[in-house]
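A single protein chain has been omitted; all remaining protein chains appear in their positions.
For chain A:
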Amino acid sequence: MPPTARPLAILRKRARPPSQCRPYSSHPPQARLNLPIDFSTTPLLHHTSQSALSSPSLSPHIDTSTLPPSSKPSTTRLPLHSAINAALAHALGASPSVLLFGEDVAFGGVFRCSVNLLDTFGPERVFNTPLTEQGIVGFAIGVAMEGGKPVAEVQFADYVYPAFDQLVNEAAKVRYRAGRNGEGSQEEGRQVLEGWGDGGQSCGGLVVRMPSGGVGHGALYHSQSPESLFTHIPGLRVVLPRSPSQAKGLLLSSILTCPDPVLFLEPKTLYRAAVEHVPDAPYFLPLSTAEVLRPGNDITIISYGTPLYTCTAAIEAIEKDMKGVRCELIDLRTVYPWDRETVMESVKKTGKAVVVHESMVNAGVGAEVAASIQEQAFLRLEAPVKRIAGWSTHMGLAFERFNIPDVARIYDGIKQTLEY
């Protein structure tokens, strides 16, 4: 029996009658749209091994060379935090220059993403830092400038701002300002150590991971989604996965193959909630490539991260209510530099677009996407591009479920756009 059972029983005696008292995460009794997401049935997750291994977004990328001869790819059901752990473990094993550090990562991390990595890879490569975000990111940039592949963790995206200067003025600009000094070369008798960079003065090996997004009760400083602040910065790649299998493939690409600095935002509400079959072998999903999650002809819904689940629920309700309507759902995956081609191709086909994200609507990712659609697909547009996003306010604790776009708001936005 969980240890919380007794105190809760005591509380119940004093509490108001059940009709007036609701636990945190419930929904209104009459709700048809704003129901909790059922992660065990959502089509966004691979509920069987077969589904993961036959998925066109995963199977072509699985590195079968790492498998023993004559064995077939296998999968394991993992929550998001374990999929990230698996990616980190593979990356640390793949290159001696991969390091993992941040606040409290050594014992496994406050979200369990780095569990067991210290024991496997040793305290020189997996370690705690002092509590200083500008120090963590500055330190990581330095490791990367000397050819390493640092994976720095900022404990919550809400706390990335002390490192804003290091990310914007430094990480994003190192290669640009170094110019020809940024090009690595094995000439001039320069000794290149196995697994380390070749002397080019860039910080392309850098990855900064940070949990982001609403979690139901995170209030002002455990809920933020600061991605659009970084999409204004040329030089940074901003990646935001939607699921365990996506997270593993995108994180492995960010650490081991991407030659540019990457900000990797992890939707923390999915850490335990989203569980799916994840291929065991390593695989590398392409960055700056969107994915069409379900095809449709009547409207394009563009989103990324957690809202994709709410979008899916809203689309299912719309398609049930409006017979014959088919919505196309696109996951941007990388929010900058983003895959404009896939989005434009879709909008030119459907003529209508809705952009959905959690963070504030003002100057958010939706603004950039909507403006680009307006420029590149103006003649095909049959309705204004709608943005459904957080309101231009802060995440007040008691009001969170009114702030983050829910199924009803997305449903309504799609309906209005379809009926325009």
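Everything that follows uses one rule, which is that a residue touches a chain if its C-beta (ideal position, glycine included) is under 8 Å from a C-beta of that chain, and two chains touch if they have at least 3 such contacts; residues count from 1.
To be clear about the criterion, contacts and distances are computed from a predicted model.
Of the names listed as "Light-independent protochlorophyllide reductase subunit B", "2-oxoisovalerate dehydrogenase subunit alpha", "tRNA methyltransferase 10 homolog C" or "Glutathione S-transferase A3", the one that matches the UniProt record for the absent chain is "2-oxoisovalerate dehydrogenase subunit alpha". The missing chain, though absent from the display, is touched by one residue of A:40, A:66, A:132 or A:393; that residue is A:132. Only one of A:40, A:181 or A:416 touches the chain withheld from this view, namely A:181. The chain that is not drawn here is touched, among residues A:235, A:267, A:282 or A:364, by A:235. Of the listed residues A:73, A:109 or A:204, the one in contact with the hidden chain in the full complex is A:204.
For chain A, the list of residues touching the undisplayed chain reads 96-97, 99, 106-107, 118-119, 122-125, 127, 129-130, 132, 134-148, 150, 162, 165-166, 169-170, 173-183, 185, 188, 191, 193-196, 199-202, 204, 234-235, 237, 259-260, 288, 337, 340-341.
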